[in-house]
Every structure is written in structure tokens, then in C-alpha cells.
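Let's look at chain A:
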Amino acid sequence: ERGTDGDLKIIFWQAVSTMNPYLSGGTKEVYAASMVIEPLARYDETGALVPMLAAEIPTVENGGVAADLKSITWKLKPDLKWSDGTPVTADDAIFTWKYCTAPDGGCAQAAYYEGVSNVEAVDASTIKVSFAEPKPYPYSAFVGAQSPIIQAAQFKDCLGVKAPECTSANFGPIGTGPFVVKEFKPNDVVTFTANPNYRDPAKPAFASVTLKGGGDAASAARSVLETGEFDYAWNMQVEPEVLAAMMQAGKGKIEVAFGTQVERIDVNPYAVDPSLGDKRSTKEAGPHPALSDPAVRKALSLAIDRDIIDEAGYGDNGKPTCNILPAPDIYVSTAVDWCLKQDLDTANKLLDDAGWKMGSDGIREKNGVKLSFLYQTSTNSVRQATQALVKDMWAQIGVSVELRNISANVFFGGDPASPDTFQKFYADVQMYTNNFDGTDPEKYMAGWMCDKIPSPATGWQGENIVRYCNPEYDALVKELGKTGKLEDRAAIAKKLNDMLSNDVAQIPLIHRGQPSAVNATLAGVKMNAWDSELWNVADWSRKK
Partner candidate 1 sequence: MVNATNNGNPQAGNAVPVLSVRDLTTSFRVGDEWRSVVRNMSFDIAPKETVAIVGESGSGKSVTSLSVMRLLPKNSSRIEGSIRLNGRELLTLDSESMRRVRGNDISMIFQEPMTSLNPIFPIGKQIAEAITCHRDVSAAEAKAEVLHLLEKVRIPNAKGRFDDYPHQFSGGMRQRVMIAMALASKPKLLIADEPTTALDVTIQGQILDLIKLLQEEEGMSVLFITHDMGVVAEVSDRTIVMFRGEAVETGTTDDIFNRGKHPYTRALLSAVPKLGSMGGRERPMRFPVIDISTGQTTTPETEAGGVDERKRPLLEVKNLTTRFDIRSGLLGRRSGAVHAVENVSFDLREGETLSLVGESGCGKSTTGRSITRLVEPTAGQISLDGYDVVRLDRSSLRKMRRSIQMVFQDPFASLDPRMSVGSAVMEPFIEHGLGSKAQAREKAASLLERVGLKADMMRRYPHEFSGGQRQRIAIARSLMLDPKVIVADEAVSALDVSIKAQVCNLLLDLQQSFNLAYLFISHDMAVVERVSHRVAVMYLGEIVEIGPRQAVFENPQHPYTRKLMAAVPVPDPARRNVKRNLATDEIKSPVRPVGFVPPQRQYREVSAGHLVQV
Partner candidate 2 sequence: MTDTTVAIAPATERKSSPLADLWRQFRAHPGGVAGLAVFVFIVAAVYLGPFIHTIDPNKIDIRAKNQGPSFAHPFGTDNLGHDMLAQVLAGGQISLAVGMTAMLLSLFLGTLVGVLAGYLKRIDGPLMRLTDLFLALPLLPLLLVIIMLFRDTLRAAFGPETGIFILIVFVIGITSWMHTARIVRGDVLAVKSQEFILAAKSSGMHEYRVILKHILPNVMSSIMVSATLGIASAIITESALSFLGLGFPSDFPTWGRLLYDGANFLQINPSRVLWPGLAISLTVLSVNYIGDAIRDALDPRMLKR
């Protein structure tokens, strides 16, 4: 029954800075907002679409998606009410679209509305989304936690440049979700109370939610697992043995959801010698003297013992992988598992055959070029441990490594003036994680196309950080864009994945899960990697 289970205490060690996911694309903000505002449909824990505000998922079969794939029509559930009691209408959806696509609004989720040419109200509860081009996968706008519907009445004066000035709306959006914002302290704590107008009268079980932020992952884990002060802690990137030790207290445990996150090492195909100045790490710099050799790349991948890395840094929160595209299941390839097992002999042989001779200092070289690399990543204790392990493994095949770690807000910051961004890639190899939203990999796989290579000309923007360029691959991606049938799409995606792994464009290491700490007294938690982890917070309750 609604409101009988008292206060739910959640801790996000990265604090929530706003409740409007359109103004901040940060995961923590999206998750927090998902308790309040909802999309038409979202993904469940298996990655399947489930209707939220929509009555059902439109498909070509049920006529919801036009046969030419150029529009999709959603029908709202009957009698939907905002938390302030006013009805939810198609106009709210239209407004949401306008809000996010208004010029100068800086909408963080604009990508979800890409290709949408129009949103119109067929009637008060029917929304038609039209696309400029046929969309084989039309579930983007208003789908998933990143693209929820906001109330037109509340945000009507907040279009475009005005968006950031609507502080009270941004901090306390009126929604349809199980909770409403009671008080918002940016970057500190958010308190919610149960939504009196929530569509399911029995839910939520909790009367209120306290969402605390700040600190670090380990102490957040401690507050759930050891002291029991909190019920749920998100994103427990902590060494597995530390978590195991905390769980001894018996107050809670770690739950993991596996999405599409892959920790990978990028191998730079271009020369990065600092003497090249601005040209380094671009096509103009020429090929990398060592890393452009496929044998070297392959040897590097083979020399890594992913099991050890997994054990040391991830435990149950990760699995060794050789795939860049590790999920959902239908996309998972098994063709590249040659790298799963460390094979130092083969790796050494590859290098020997390719003419890389072991030097007296234990470092291989050929024509005066040494296998000596700069290996950069962001500052994070698990990554540094991985770096140390990889360094040790590569040393066994005569590769020496200089480690560097860069503050995450610089590394991922993309400041064109900084030499340390991962886009610039002024290093031989670098390590980070990437993934994609939702379950459809098309956009993600397009990130390895030749024209997405960052360069000074594009202000170092572009998803193809590894600078992979293969016309065959580009052609295959284009084909994917034209394929509608799921099985065919999966086959192409696997092929793309295999190309990347076999060419060692990147070295996939670990398929990372999302670990969260859950108090033993909390029931109903279903970890979900495809949507907000709090997607079903309405169903959570206190164990009796």
C-alpha cells in the first residue's frame, strides 16, 4: 500500500546537480529524474521495451509504426495525471519535443529527437512522431529514461535560452512518476514524497525518498553494506575484495546489471611523437612506427590475461570479453574469442616473426623503433590497477610501458586546448569505457567510420577515437542503416564487431556490469542496465 514503508534512503556518491535530464545528460541526473518524470516507454531489465505512459508499444505489426518507417504513433494510457492533478495530454509530448529541439536551449538529449521532423497530436491522447527519413528503429524520441515527457504548463516559459533560468522547474519538475520532489539541494541531497496522483494507487510503498550525494564509492558502499544507514547505493566501483569484506557484515549485497559497457584499450594507428606537434595522432602524422603493424597489435591483445584484470578490479562486476559489442544477447559474437585466453607464446612468436627483436634491455625493437608505449587513462583506482597489470603482462612480451593517468574531467573534457583529452589521443594506447544507450547498436557501430575520426579540422570532435578506417566497415554500417529486420541487423552488427576485434582496432578487456549496493531489507530491486536503475522504484518496498 502506498506510503506505508517509510523513508527510502539512496546514496549517489556523485551528487545530483539538477532534476531536469534535458539540461544535464549525466547518468545520476537521469536516474534521479526517472523517479519523477517518465517517458512513453522504457526498457525492462532484459532490454525489452515496456510501455510507461503509452498504452502499448507501437510496432509495424500493430500499425503503430508506419509501413514506410517514417512515423510512429503513440497512444497514452487513459486518465493519466500529473502529480499536480492536471491531465497528461499529447500537447505535453509536443512541448517536450519543442523544448529539447529549441535553438540555444542546449538540450543534452537532442540526439533522441534526431531525425524527427514533426510531432503532432492526433487527438488529446495520441501522439504522432514523423521522421524525415525512414527509421528502421523508431524507438528513440520519448523512449527511455533520457527522454521523458515534461509538463508543458510548468516549462512553457523555459524554452530556448530561458531554459537554465527556470530554476524551480528544473529542480522540481512536475511528473507522472511515483515520487514528487519535495526539496532539492543541488549537489547535495534531494527529498521526494510519494506522488498522490500516481496511476497505481497501491504504489509506491515508500512514503518518501532521500537521495544523498557526495563522498566516494567505497564509503557509499560502506553506508549500505556495513553500517546499514542507507538502502541503496549506485555505481559501486570499488575493488571486489573490499566489497566482499563489507558484505561480511550481512547488511546488504551487491547487485549487478550487465549492459553494453566495455572497458577497452585504444591502440593508436597514427604516429604520436611529440616532435610532430599539432599533427600528431592525425593522418598527416603518418602511421605509427610500431602500432600500425598488425602483428604488434595482435600480440598486445594476446598478451593480456583478462581473467586476472577482472579478478583484481571487477570481480563479479565484470567479465572478460573480446567483443566491443557485448550485449544484448542477439548481438553477441563468439567469433573473436581467440583473445580471451592469454597466449604469451603466440604473442612472442608473432613479434619474432614480424622482426621485432628482443633488445638487451628486454624491450623489443626493429629498425631503431622500440616497443615502448605511453599508456594513458583517467584517474581511477581500478584503472590504475589495470594499468599496472597490463604493464606487467606486456613486459613479458618485451613491450615497455610508461603509465599516465589524467584527471577525468580533463581526459573526457574535450577542451581543444588541452593535450590530455582522449579525443586527441596524444598517447600510444589509452583505456576507458564506452557503451550505448538503449538496445540498438546502429549509432554506436557507426562510431568507427572513417569520417568520425577526430582531427584538428573538426575541433577534435568525433566518436572514432581509435582512428579506425576501413572502407569495408563503412559500407557495412551503411547497409545496417537500411536493414529493418532484427535478425539481419544482428548479423551485420556481429560482423562489424568481428572486424573491429580481428583488426585489433581496439583491445576489448572487460564487459563491465553496473554494480549497486542493496540493503538486505529492501525488496523489489531489479537491476536494469538498459534504463534507469531506479526504473521500477515504484515497486520497491521494505521487507517485513
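Following the convention adopted for this analysis, contacts are C-beta pairs under 8 Å (C-beta built on N, C-alpha and C of every residue); 3 or more make two chains touch, one makes a residue touch a chain; residues count from 1.
Picked so that all candidates are chains of the complex that A comes from, given by their letters.
The structure displayed is predicted, hence computed values, not measured ones.
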Only one of 1 or 2 touches chain A in this complex; which? 2
Residues of chain A touching candidate 2 in the complex: 218, 238-239, 241-242, 245-246, 274, 308, 311-312, 379-381, 384-385, 387-389, 391-392, 402-405, 407-408, 410, 417-420
